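Shown here: the complex without one of its protein chains, the others still in place.
Chain naming follows the written order as A, B and C, and within any one chain the residues start at number 1.
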Amino acid sequence: MIQMFHVTKAFGNDPPTLMDINLDIQKGEFVFLTGPSGAGKTTLLKLVFLAERATRGQVLVSGRNVARLRESGIPYLRRNIGVVFQDFKLLPNRSVAENVGFALDVIGTPRELVRQKALKILKRVGLEHKANVLPPKLSGGEQQRVVIARALVNDPAILLADEPTGNLDPALTVEIMDLLCDVNARGTTVVVATHDASLIERYHKRTLRLERGTLVSEERGAKAALLMVQG
Amino acid sequence: MIQMFHVTKAFGNDPPTLMDINLDIQKGEFVFLTGPSGAGKTTLLKLVFLAERATRGQVLVSGRNVARLRESGIPYLRRNIGVVFQDFKLLPNRSVAENVGFALDVIGTPRELVRQKALKILKRVGLEHKANVLPPKLSGGEQQRVVIARALVNDPAILLADEPTGNLDPALTVEIMDLLCDVNARGTTVVVATHDASLIERYHKRTLRLERGTLVSEERGAKAALLMVQG
Amino acid sequence: MIAAKASYFARTALGGMWRDPFVHVIAIASLAIALVGFGLARIAGAQIDALVSALGGEVELTVYLKDGTPAEEVKKLEAALAQRTGGVARTVSPAEALGRLSEQLGPQGQALTELGANPLPWSVEVTLPPQLRDLASLQALAQTLRALTFVEAVDYGADALERLAALSKGLKLASVVAFAIVFLTTIVVVSATLQLAIYSRREEIEIQKLVGATNRFVRAPFLLEGMVQGLLSAVLATLALWALVTWAAPRAAGMLGFLALPKGSQLMSTRLMVELLLLGLAMGLSGSVVAVRRFLRV
Partner (left out) sequence: MIAAKASYFARTALGGMWRDPFVHVIAIASLAIALVGFGLARIAGAQIDALVSALGGEVELTVYLKDGTPAEEVKKLEAALAQRTGGVARTVSPAEALGRLSEQLGPQGQALTELGANPLPWSVEVTLPPQLRDLASLQALAQTLRALTFVEAVDYGADALERLAALSKGLKLASVVAFAIVFLTTIVVVSATLQLAIYSRREEIEIQKLVGATNRFVRAPFLLEGMVQGLLSAVLATLALWALVTWAAPRAAGMLGFLALPKGSQLMSTRLMVELLLLGLAMGLSGSVVAVRRFLRV
């Protein structure tokens, strides 16, 4: 589903943020992406939905080489990818339900259906009672769950979640992770960037570890978690 | 240093976010504030630096009742309080050093001294090499450390840190917590709102637990952490 | 799906104006100012035209006849002149001419009526039709008339006519220059304001694009907003112009009575309103097109 061959990404003349990345994530897989702050996790995810373009190398999404995708093709790529942004990116002057429905409006879904689907997914993240509130009036964790709801609302083929539980308490973290596993079980390819060693230990999934722009290890569960804490 | 007596905070006609809060945090203390998402942690901190005003009850900071403080007195209160905002609040078009120096500019510190102090504190959070970069070009964890640096740059009497390690990897989390402890050891009263049970367990400090707007328990270390995970 | 999108665009455009009225009020205000400027220039232009042709209406050609021209020849000439020029010809007898002159001269003139013999000749006055009111045709006409048998002299106030032509040209030029200045500068301000309005929503555009919106999808509500702004400002401008004209016209007429200005209501033609509407739409739309293009590269 997501493949990278010798991918390098450099911003301006700085030393490259990502160097010679090779990876292959299968359709329907659930993968953790970890590594210290500034290692390049967010940048790697951005290459997949073309918020950034690779400086060198090939990025294949669903078998298509997105490095060659024209500007006008980007929207259609993005419609198949749900993204939980690390910095949320919620519109402060639209209600929670409208923010969640945004991804559906874009593909021309009728209004009632948009609201219906938005409310359904908000219920799954435990926020149906906040549907008509503006985001600045939500707590940090509530905002984070709105972003997760928005990423899931149009049943994307790929879900990229960047630090989706950074503002959630342990109980909610488990709930949200269970939701992501559930979505994954129904066929969505899921990539979760996280710092949380306990998640990696508990869910025992394939874990890619980035360090200063290169993939340094690939383990599962406790072993991966141990590497993190030692890191 | 921070005292609350029967404090209630309600937004509009919603059910109160905080109800009948009573607490007393001594000068030089280090306190964790925990509780599920939406419990009211951020709101409680906001009452201290008057980003919100209590609906009922008394809030005393350094012995002064801030509930009665006039609008024009607020800036002087805030200069003694460093705040790590959960949503960062960095200016996207000012360099990291300028963002950090902001709190010093405000009190009329000469330019060279501002830059000098900003660089010194940036070094302590491991970001001296990013001093001249704009915040949108930083990773999530880097931005979070900039906010911590800004909160600490003018040696505040009180430090309120709202989820200061949500975007940091375990190694950096330890570094930053050690920094906060160090600041605390030099006399600053520190309040850290967090979801991270491992922090609470490891640092063994007094831990206030909020649930749906009320303080439900006050424990330390492992016991408090256990309550969280059960939560 | 198309219906859903159209409804979404309409809701977004109106919602955007409702949610953030501030920037839209500014955009509408500056558009309306540009349109009022345009309307004033149009009205002033029309007034200058009317004034010039009214003054031109006084252009007369006087043919002085030789002493002793027979009365029937005078009549013939009158008829011939009327036919030839397509204007109105009128014979003035020496007595009438002397009466006018003495009246014109005031105190000095009294002396004239005391003269024994009337020294003034017969003459024919021709009020010329519009197409002959320019200097060139007048000169040509005078040339031919001078060659006629009984004609002593031909007079057509060349001086006054030249001045009038110069004045009209000057006024037209001044109004064109003033209009061009007002228009260009307001176009700059309007497009800048619209850009600022969109600039203040660049976050929204960025997020739309991140969740898979095409450029066209992002653009549509802004263009719709631009059109709505254009329409609203045209309505505003029409009202403002109407108020201005209703208030100012009678006052101006009172002051400059001798220029015979039309009534206020006549100044605001339906045609002008339609022009304002179309111009408003075009400016609103093109302003948004330019502005959106600048901020769509996210």
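Following the convention adopted for this analysis, a contact is a pair of C-beta atoms (placed from the backbone, for glycine too) under 8 Å apart; a residue touches a chain by one contact, two chains touch by 3 or more.
Here the structure is a predicted model, which means the values were calculated and not measured.
**Q** Which shown chains does the chain we cannot see touch?
**A** Even though it is not drawn, that chain still touches B, C.
**Q** For the chain not shown, which residue from C:A71, C:A140, C:A248 or C:L278 touches it across the whole complex?
**A** Only one of C:A71, C:A140, C:A248 or C:L278 touches the chain omitted from view, namely C:A248.
**Q** With the missing chain put back, one of C:Q195, C:N215 or C:S288 would touch it. Which one?
**A** Considering all chains, including the one not shown, the answer is C:Q195.
**Q** Considering the whole complex, which of B:M4, B:V83, B:L138 or B:L172 touches the chain not shown?
**A** B:V83
**Q** May I ask you to list the residues on chain C that touch the chain which is not drawn?
**A** Its contact residues with the unshown chain are 22-23, 25-26, 29-30, 33, 36, 64, 97, 101, 105-108, 111-112, 114-115, 119-121, 152-153, 155, 163, 166-167, 169-170, 173-174, 177, 181, 185-186, 188-189, 192-193, 195-197, 199-200, 244, 248, 251-252, 255-258.
**Q** List every residue of chain B that touches the chain not included in the displayed model.
**A** For chain B, the residues touching the absent chain are 49, 51, 72, 74-79, 83, 85, 89-91, 93, 102-103, 105-111, 150.
Operating definition for what follows: only the chains that are shown with their structure count from here on.
**Q** Averaging the CA atoms per chain, pick out the one whose centre lands closest to the mean of every protein CA shown.
**A** Nearest to the common C-alpha centre lies chain A.
**Q** From the centre of chain B, which chain's CA centre is farthest?
**A** The chain lying farthest from chain B is C.
**Q** So, what's the distance in Å between the C-alpha centres of chain C and chain B?
**A** Distance between chain centres, rounded to whole Å: 68 Å.
**Q** Using mean C-alpha positions as chain centres, tell me how far chain A is from chain C in Å, no decimals.
**A** Averaging C-alpha atoms per chain gives centres 64 Å apart.
**Q** I'd like the Å distance between the centres of chain A and chain B, where a centre is the mean of that chain's Cα atoms.
**A** Taking the average C-alpha coordinate of chain A and of chain B, the gap between them is 28 Å.
**Q** Out of chain A, which residues touch more than one other chain, so two or more?
**A** Residues of chain A never touch two or more of the other chains.
**Q** Touching at least two other chains at once: which residues of chain C meet that condition?
**A** In chain C, no residue touches at least two other chains, as defined above.
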